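Can you keep this structure in mind? I'll have questions shortly.
Complex shown without one protein chain; remaining protein chains in place.
In this document, chain identifiers A and B correspond to the written order of the chains, with residue numbering beginning at 1 in each.
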Amino acid sequence: MNKDYEAIERAAKRKAAVRKGITYFFLTLWGIMVLFPFYWMVLTSVKSYGAYNSEYVPKFFTLSPTLENYKDAFTAVPLARYFANTLIFTVCTTALMLVVIVLAAFAFSRLNFKGKNLLFTLFLSLMMIPNELVIITNFVTITDWNMRNTFIGLILPSVTSVFYIYLLKENFEQIPDELYYAAKIDGTSDFKYLTKVMIPISQPTIVTIVILKVIECWNSYVWPRLITDDQLHFLVSNGIQEIRENGFGRENIPAMMAAVCVISAPLIVLFLIFRRKIMAGVSRGGTKG
Amino acid sequence: MKVVLDHLTKRFPNINIKIKTEVVAVDDFDFEIPDGKLIGLLGPSGCGKSTTLNLICGLETPTEGRVFFGDDDVTKLPPENRGVGLVFQNYALYPHLTVRQNIMFPLQNLKGADKLTKQQMEEKVLEAAKLVQIDGLLDRKPSEMSGGQQQRVAIARALVKRPKVLLLDEPLSNLDARLRLQTREEIKRIQRETGITTIFVTHDQEEAMSISDLIVVMEAGKVNQIGKPQDVYDDPVNLFVAKFLGTPAINVFDAEVRDGVLWIAGDDVMDGVDVPDQKVWAGIRPEAFVPDDSGKMECKLVNVEVMGRDTSVVSTHEGMQGVSIRAIISAENKVDQTKEIVNFRLRPAKVYLFDKTSSKRIYFGDQKPLGRA
Partner (left out) sequence: MKYGNNKKAWLYLLPAIAFLGLFMVYPLIDVVVYSFEESFNFASQTYSGVGLYNFSYVLRDPYFLQAIKNTFILVIITVPLSTGIALLISLGLNSIKKLRDLYQTVFFLPYVTNTLAVGLVFMILFKKTAYTDGMVNLLIQLFGGSSVDFIDGPYWAKMFVLCFYTIWVVMPFKILILTSALASVKQDYYNAAKIDGTAKWRTYYKITLPMISPMIFYLVITGFIGAFKAYSDAVALFGTDLNAAGMNTIVGYVYDMLYGNSGGYPSYASAAALILFAIVMTITCINLMISRKNVQY
C-alpha cells in the first residue's frame, strides 16, 4: 500500500513541475513579445545612420553606441516644441477637466435641486455616445470659430467627461452626510466644504482620474490631427507621424527611433514610479481596446 | 478509519521577510484519533487548529512528522488521493451551480474503475441530501438558501464520496445563535449515522464540549490537553485549559500555600492543601463557592442575578485577577442582597492550583489526574 502512495506522490510532483515549467515558458514568451519592440527601439536609436543602413541582417546589439540620433531628433525636427505643446495640452486639459467634473459631481452628490435625477440620467445616457459621432460637428465648430491651430481649440472639446463625473459622484456620495451637517453647523460654506473636506477625502479617486486623463492626453492623436496642420501646434503623436512621413528624409530610421524613445519615455518613467496606483486606477476606470 | 498524527510540526516563514525566524503554527502534535469518533479541535483563533486540519486533509504538508490514515502513511499524498471530505467555514459552495450540481461535483471527478453512471450519481446525491434533510431543495442555487441550509449542502457535498475522514472548519461560526444549537445536534446525528471519523475545528468551547467525543485544546500551536469533554473540564492540566473551558469562566486568584493552608490576600480560604509552601495561581470554578456565614472567603457583594434554577453572585475580592468574581449557587442557598459582604466556603474538588511560573497544575488532597486519552 505504501509503495502505491509513493508512486502517486511522485507523479503528482512531476505533473506540478511540468505545469510550472510550461507556465513560465509561455509567460516569458509573451514578456519577450512585449519587451522586444522596446529593446529594438532603444537599440536602433543608438546605432549610427551609416551602421544601421549597412546592416542587411540587423544586429541584435551594437558595439559603438552613439547619441548623435538624439541630437538630430531635437534639431532636425522641432521635437522639443512637440513636447512642450503636449505638456501644455495635457496640463491644461487635465486641470480644466478637474474643475468642471469636481463642481458637477459635487452638485449631483450633495446639492438638491429640481430636475436633478432627470439631468443625471441625461448625463449618463451621454456615456453611450462615441466620440467619433460628435467629432465631426466639433471639427466644424472649431473651424468656424477660427480656433484651428490654437491651444483653446485643442483643449475645449476634451474638458468634460461624463464617466469621470459619474465616478467622482459615486465617491462623493460615500462621504457620510454627518460631516456635511457638522460643517454646516460650524458655518462652513458649501464651497469651502468641497475644497477642505470632500476633495481631500476623495483624493485617491481624483488621482486615478488624473492618471487616466494624462495617459489619454499624452497619447491623443485624432483630434489634434484634425485641428492642427501647423507644426508649431503639433502634439507628440502628430509629430511622430509627421516625422515618419516627412522628417529626417524618410529613411533615417535611427533618428526616428530616437524621437520615438524620447516620446515614450515620460509615460514609462511615470508608470514605473506609480506602478501600483496606475494599475489600480486603470482596473477601476480605464478602457482601451 | 483511525487517524494518527505523529509528532506533526508546521512552520511557516514569517510574512515580514525581514524577520528570519519562522512562525510555528503547529508544534509537535502527537495524537491518535480513534475510529468513528467525533473530535473537537478547540482553541483561540491563531492557535493552529485550522493548520492542523489542513495538514490532515493535505492542503498543507508538514515540516516535520507524519500523518497516518489507518496504517497508511499519507503525509505527502495530495489531498485528492486521501479520501477526505472537508466542509469550509464559509461553505465554499459553487455559486453558479445548483445544490444538486454542487453535491454531484465530487462524484463527477471519479475516474477509471470508480466512475459512476448518471443514475448512480443521482442516487448518491439523493442519499446524501436525505441524510442532511435538504432533498426538497436540490434545484435551488446556494444564493437562494439560508445559511443553515447552505451548511447542510456543504456537509452533503463532503459526504457524498463516503470519505474516510470528515473535516469541518468552524462549521457553526456563520450561523445565528438558534441555528447553531440546532445544527450542532445535526452534526452529531449525521456523524453517528455515518460512523465516519469526524474532526471539527472551533473556538467556541461550549460547542466543542456539547457534541465531541473527545476534545483537543490547543494554544499557540501546542496541544495542551486531550480528553473527554467532562474530564478536561474537571481536570484541567494547566491554567490555560482551566480558563478556556467553562461558562461562566473560572475565577483566578493570586494565592499562596502556607503550612497546608491556602491564603488569598489575607483570607485563609481553605485547608488540607498538602503541598510545599509556595505562591500559586488558584482557579476556582463558579460552582465551587458555597455561601456560608462562617466561610473564610470574604467578598464584597456587587450584585445577585437570579436566573431561575441557579443564582449568580457577582462580588469582588482583593486577590482576584480580572474585574469580578462570579459564583453560581443553587437557588436554595439564599444570599441577602442588602448586605455588603458575602462569605463563601469552597469545595476543594473544584479548586485548582497552578504553578506560578509554569502554569502547570498542582494536585492536592484527594485530587488526582483522571484517565486521559
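By definition in this document, a contact is a pair of C-beta atoms (placed from the backbone, for glycine too) under 8 Å apart; a residue touches a chain by one contact, two chains touch by 3 or more.
Computed from a prediction, not measured in an experiment: that's the story for all the values here.
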{"item": "Omitted chain's touching partners, listed by label", "value": "A, B"}
{"item": "Selected residue (touches chain absent from view) among A:V77, A:A107 or A:L167", "value": "A:A107"}
{"item": "Absent-chain contact - pick from A:V46, A:A73 or A:L156", "value": "A:L156"}
{"item": "Absent chain, residues of chain A that touch it", "value": "19-20, 23-24, 26-27, 30-31, 33-35, 37-38, 40-41, 44, 53, 55-58, 99-101, 103-104, 106-108, 110-114, 116, 119, 123, 126, 129-130, 132-141, 156-157, 159-160, 162, 165, 180, 184, 190, 215, 218-219, 221-222, 225-226, 236-237, 240-241, 244-245, 251, 253, 256-257, 259-260, 263-264, 267-268, 270-272, 275, 278-279, 282-283, 286-289"}
{"item": "For chain B, residues in touch with the removed chain", "value": "57-59, 78-81, 84-86, 88-90, 92, 94-96, 105-106, 108-110, 141, 143, 157, 161"}
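The rule is short, and it goes like this: only the chains that are shown with their structure count from here on.
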{"item": "Distance between the centres, which are taken as Cα means, of chain B and chain A, whole angstrom", "value": "56"}
{"item": "In the complex, chain B residues that touch chain A", "value": "71-74, 76-78, 81"}
{"item": "Interfacial residue positions of chain A with respect to chain B in the complex", "value": "1-2, 5, 8-9, 12"}
